[in-house]
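Sharing a structure below in structure tokens format, with a few things to ask.
Only a single protein chain was left out; the remaining protein chains are all shown in position.
By written order: A and B. Residues from 1 in each chain.
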Amino acid sequence: MVISTFLQFLFSGITVGATYALAALGFTLIYNSSNVINFAQGEFIMLGGMLAAYFSQMGCALPIAFILAVLVPSLVGITLEKFAIEPAKNANTVSLIIITIGASLVIRGLIQVWLGKNMFSLAAFSSDLPIHILGATLLPQSLWILTLTAILVLALWYFFRHTLTGKAMLATSMNRTAAELIGINTNHILLLSFAMSAGLGAIGGIMVTPITMTSYDVGIMLGLKGFIGAVVGGLGNGLGAVLGGLLVGILEAMGAGYISSAYKDAIPFVLILLILFFLPRGLCGGKSSDRV
Amino acid sequence: MVANRQIGCNVQKNSFLGLGVVIIILVILPFVLPNSFYLDLAIRMAINAIIVIGLNLLIGFAGQISLGHAGFLGIGAYASAVLPTHFGVHPLLAIGIGATVAAAIAGIIAKPIFKLKGNYLAMATLGLGIIIHITIRNEARWTGGPDGMAVPAFALGGFELSSDKQWYWVVAVLLSFCVWSSLNIINSPFGRALRALHGSEIAAQVVGVNVVRYKVSIFVLSAVFASIMGSMTAHYVGFVSPNIADFFQSIELVTMVVIGGMASVFGSLLGAVIITALPQALAAFEGWETIVIGSIFMLCMIFLPKGLVPTLAAKFGPGR
Partner (left out) sequence: MPLLEVDDISIHFGGVVAVKNLSFNIDAGLIYSVIGPNGAGKTTLFNLITGIYKPTSGKIRFDGQAIHGQSPNKLAERGIARTFQNLQICFNMTALENVMIGAHLRLDRNVLKAALRWPSLRRRDQKLRKESADLMKFVGLEKYLDARSDALSYGILKRLEIARALAMNPKMVFLDEPAAGLNPQETNEIEQLIRKLADSGITIVLVEHDMKMVMNLSDRILVLDYGKKLTEGTCAQVRQNPDVIAAYLGTHNPASPEGQITDAKFQLASSKQEAVLLTVSGLESSYGKIKVLKGLNFEVRRGETIALIGANGAGKTTLLRTLSGVQHSDAGEIWFDGENITKQHADQRMRNGICHSPEGRQIFGSLSVEDHLFLGAYTQKKAFLQQDIERVYALFPILKEKRKLLAGTLSGGQQQMLSIGRALMGRPKLLLLDEPSMGLAPLLVKDVFDVVRTLKAEGMTIILAEQNAFATLALSDRGYVMETGEITLTGNGQELIHNKKVRSAYLGM
């Protein structure tokens, strides 16, 4: 009995944690290349789910709907970088935070006006029938989520470790001027990082919609929790982001189940305060946020 | 000899000239405003201005960040709602208790929080604000939950502060005092230490500034400002809801600081005026309100990164 309850919470925690992990990776990507904390990251997640639901409702075949639901947010990400971040290159941290929050408001507002305040859903990727493990139920969709997330994480790791573009992205984040001096077009790199980050978020949103449904305002909390995951794992550290996101999801589910579901949303924030106080560089040792 | 006097004096003269202008405007305003709707707007602007001036000391002058300041607003507001209603505490005492609680929370959390920097600090303050908000929303037994609760009027020894006009004068006096004392602080040893903290923490340390203690004190000070004004808002409106402490409110406050101009007392005033007026101006836009506000945030930060007052001062002011 106890085990099955525990497993139940664990499964739902890991499932939603994977979405947080992808959001956290998105934050890390953008932070690594431009030192900006993108508060609009959550809206990319929302866009993924909403657009996938909308396009499939409009009659598109599922694969097409998914591709569009990843492409459009990527384009939004590029637009955001080009028209909001790049012009404000030398602004300080607070100003950049406000710009990205403004962007998240605009994106959310546009979807609200276009698609309304209703909830949308998507069909599960394979089957709806829950799998039973040790008395707990696991949805096949969760397995999809975990597998796809793992693949994406590995792909990113390879990108940064073994491709020149990936290293160029890291170089840009460390010292933009020096990167330009060796011929890296840092503007392109930044656009790429925003596009990738938005795409990652969108994929996460698509994957989790069959389980949690989506609406125009899910972005804010998802984004914040994804950011918490990134910080918990160590801001700037990709592996940390993934672990952090999963951890946030699991602790949230455990907390909601064992302690109080009213305070469910508070748990990630308490967690982040504890981590920041006792492990200020996160679990895996992220970068110090002071660039000298 | 004349030279070095002048630079200090020029800046000072301009500042106190500005204060004079503000006081004149405050005195004339109630006679010029067409109806009570505008008076109400003015009162809200003034209240926000005081909060923002306090927040600006933290963000603009000391160079720290707080994305959860609305939490302290909420503490003050709900102290003034809950304590008189459920425990029969006198409103004035309730304000004091609220401020003390806000100071205590700020004081306890400040030390560990200010070991963090930049984005980490932002996140921690954000977390604090959200935790306070969620707590207020959940403890429905005391706070009335998401629906909020009524707040008794502020009464002092038989005299009840109820009419808009009375509120206006109280707030106007408070605001004037707040601007005056902030200007004084900035050019004092304490104020210079704060600004040095922002300029270079290491330099501040080597000249003897106890950096941690200063960060804690300014955080506590701005939390107390916010709490007291939260209480005032609660009494003025007569009603509170948890929204007063939510994330969006915190962002609005920071935006007021940044749009008006960080490290500028008058900037805070201007920022408060503009952002408070915004929802009213946008009422006509309905569902587009969010889009317009978001666009304004972005455009202001991109094109006026220093904020309005410093940008204007640079353009039209004395050869700075």
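Following the convention adopted for this analysis, contacts are C-beta pairs under 8 Å (C-beta built on N, C-alpha and C of every residue); 3 or more make two chains touch, one makes a residue touch a chain.
A quick note: this is a predicted structure, and the numbers were derived from the prediction, not measured.
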item: Residue touching the undisplayed chain, where the options are A:Val72, A:Leu96, A:Ile184 or A:Leu243; value: A:Ile184
item: Residues of chain B in contact with the chain not shown; value: 1, 3-8, 63, 180-182, 184-185, 187-193, 195-196, 198-200, 202-211, 217, 221, 263, 320
item: Where the unshown chain meets chain A, residue by residue; value: 164, 167-168, 170-171, 174-175, 177-185
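Just so we're on the same page, only the chains that are shown with their structure count from here on.
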item: Interfacial residue positions of chain B with respect to chain A in the complex; value: 59, 65, 67, 109, 112-113, 115-120, 122-124, 126-128, 130-131, 134-135, 138, 247, 251, 254-255, 258, 262, 287-298, 301-303, 305
item: Complex contact set, residues of chain A against chain B; value: 31, 37, 84, 87-88, 90-99, 101-110, 112-113, 220, 224, 227-228, 231, 235, 262-263, 265-266, 269-270, 272-273, 276-277, 280, 288-290
